[in-house]
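Remarks on the structure that follows.
Coming up: subunit A.
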Amino acid sequence: KPAGPQAGAEVKPGGTLYLLTDSPTQQYDPARSSSLVVTGLQFVHRRLTSWQVAPGKDTTIVPDLATDTGKPSDGGKTWTFTLKDNLKYNDGTPIKSADVKWGLERSFAAAFSGGLAYHKDLLSPGLAYKGPFEGGKELDTIETPDDKTIIFKLARPYGDWNWVASTPAFAPVPKGKGAEANYNEHPVASGPYFLEKFERGKEAVLARNTYWDKATDDTRKAYPDKVVWQLGQQTNVVSKRLIDDSGDDRNAFGTSFASPAQLAQIQGNASAKSRLVTSESGALAYLALNTERGKLTDPKVREAFQYAVNKAAFQVASAGNAQLAGDIATTLITPGLVGREQFDPYPTKPEGDPNKAKELLAAAGLPNGLDGLILVTRNENGGPEKAQSIQAGLAAAGIKVTIKTLDEDAFTAEVQTKPNPDYDLVLESWQPDIPSANANIQPLFQSTEIGGGGFNTSRYNKPEIDKLITEAQATVDPNEAGRKWAEIDKKILADSPVVPLIYTRNSYLHGSKVGNVIIGRFPAYADYRQFGIIP
Partner candidate 1 sequence: MTTLLDLHGVEVTFDSVPAVRSVSYSVAAGQVVAVVGESGSGKTVTAMSLLGLLPSNAQVTGRALLSGRDLYPMTPAELRAVRGGEVGMVFQEPMSALNPVFTVGEQLVEAILVHQKMSARDAKRRAIELLNLVGLPDPERRFRSYPHELSGGQLQRIVIAMAVANDPKLLIADEPTTALDVTVQAEILELLRDLGTRLGTAILLITHDMGVVADLADRVVVMYDGKVVEQGPVEEIFAAPKEKYTQQLLGSVISLSGTVTERALISDVVVREDHFAAADHPATESVPDVPGVEPLLRIENLSVVYGGRFRSMAVHAADRVSLHVEPGEVLGLVGESGSGKSTVAGAVTGLVKATGGQILVDGVDVARVRGRAAKALRRRIGVVFQDPLSSLNPRATVGDSVAEPIRLHKAVRGSEVDRRVAGLLESVQLNPSLRARYPHELSGGQRQRVCIARALALQPDLLVADEPTSALDVSVQAKVLDLFRDLQEEHRFACLFISHDLAVIEQLAGRVAVMHRGHVVEQGPTAAVLAGPIHPYTQRLLAAAPVADPAGQRRRREAWRQLV
Partner candidate 2 sequence: MRVAGFIAGRFAGMLLVLLIVTFVTFLVFYILPSDPAQLACGRPCSPQSLELAREFMGFNSPWYQQFFDFVGGIFTGRTFGSGPSAIHCPAPCFGYDFQNNAEVLTEILDRVEVSFSVAIGAAIIWLITGVGLGVVSALKRGTTVDRVTMAVAMAGVSMPAYLAGMIGITIFAFALDVVPKTGYVPIGEDPVQWAWHLVLPWLVLAFLHAAIYARLTRGQMLETLGEDFIRTARAKGLTERKVIGRHALRNVLLPIVTVFGVDLGALLAGTVITERIFGLPGVGKLLVDGIAGLNLPILLGVTLFSALLVTFVNFLVDLLYGVLDPRARLT
């Protein structure tokens, strides 16, 4: 069932929208945020570009502060943007191109690191630039010849720079401001709302920015008069409140995905079921095989895993049924991204084919299967259950694994940071930060992303692929780039460093008076910009 606007009553401007989250805080400092274009940050901050999201359609790039999505030149090394007219902050001062530059410069300061950083290495290779505060130096790879124009001189050609320009750091910060560490609690707003009140762990209240001009902004509907974040709420209680749907909770939206237990409950409740919005597809869930360990170094052995895994059981363990869990994945690039091709190099039943797996293992010299593998999983979001479904499937194919559940931190440490991690298999999932296949492939498979906090958890290291990735990144034409990425997708999968499991659907629950809860093909998150209250 594709997600779409609420049937029946229409949303009207006005009212208060409540956002219920388990997170204790919201990061409203653009330099330190990793918020997607469609979620929380956009209420307050605009960026150079934005995304056009609609159900059933591929997500496209559209201008936000800029008049267009950027003009590449010099083979994709130089990008020029021009700001729209009549852009103002919530204090009434105009937004200038220098402010965008200042915002980006700020993001290089150690005190304000932590946000999405796709721009950093391209603007200042090796991060030689240390921000504007210490020594007061400017970043000379950004030029602002006038108040409207901003020119980026990249270190190497980068076709996705227009997408990168939609990351939070491209929001303007009035030049000279934001030196204080708690800028996030009183940021200067360019979006339709400003942060009126902020209490860590309790709530954040967003009120209208009267200087925001609807005419300059195509993507934000900004229906509600007020948006209130209720911070630090237990997800189960949030879900109960939303199911219960009474009082202010009718105006509420739960920002966390519904868990399998909640989904089961919602399925039995007609009212709640009608208020459940599920994405078409979403993050790629996959089983990464540590290609540096023991028998798993052999691609033939790894291939057996493609057949051994029981994806049907994984679906049930994820969300109770295949429908809510998401379609079975056979590719690395997730649906909704330009250039994606649907293919299946290892066709089999959803339940897998243990016999075929056994044959493959035998052919690879392992007639008795494999024993003593360690499967690492997070202890949250049903990790242990999912791991058990994988474990049982592998067992049927003669592969015995021990599950090690770890707390989030310990997991990150073990899987992403340690130089010599102790795992053979790891359950992972990946949602790209920008709707480009680049963001889907590069972080997971480029050899530079092994260890040191990188996400290449299969520790896949192939110079050929690295080269192809750099090439595809440099390609400016989206369609051509798309083709290249699809090619890389196939090449990597032929090596079986990972077993794609499903394209995880996300389900959200909202109150009966919240309308326009829409999820596009990408990202698999609700588009907060369109939310409105049904009076």
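Per the selection procedure, all candidates are chains of the complex that A comes from, given by their letters.
Just so we're on the same page, a residue touches a chain if its C-beta (ideal position, glycine included) is under 8 Å from a C-beta of that chain, and two chains touch if they have at least 3 such contacts; residues count from 1.
None of these values were measured; they are calculated from a predicted model.
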* Would you mind pointing out which option among 1 or 2 touches subunit A in this complex? => 2
* Which of the residues in subunit A come into contact with candidate 2 in the complex? -> 24-25, 32, 34, 109-118, 120-121, 126-127, 130-131, 133-135, 179-182, 184-185, 199-202, 230-234, 236-237, 240-241, 244, 246, 408-410, 412-414, 416-418, 433, 443, 449, 452-454
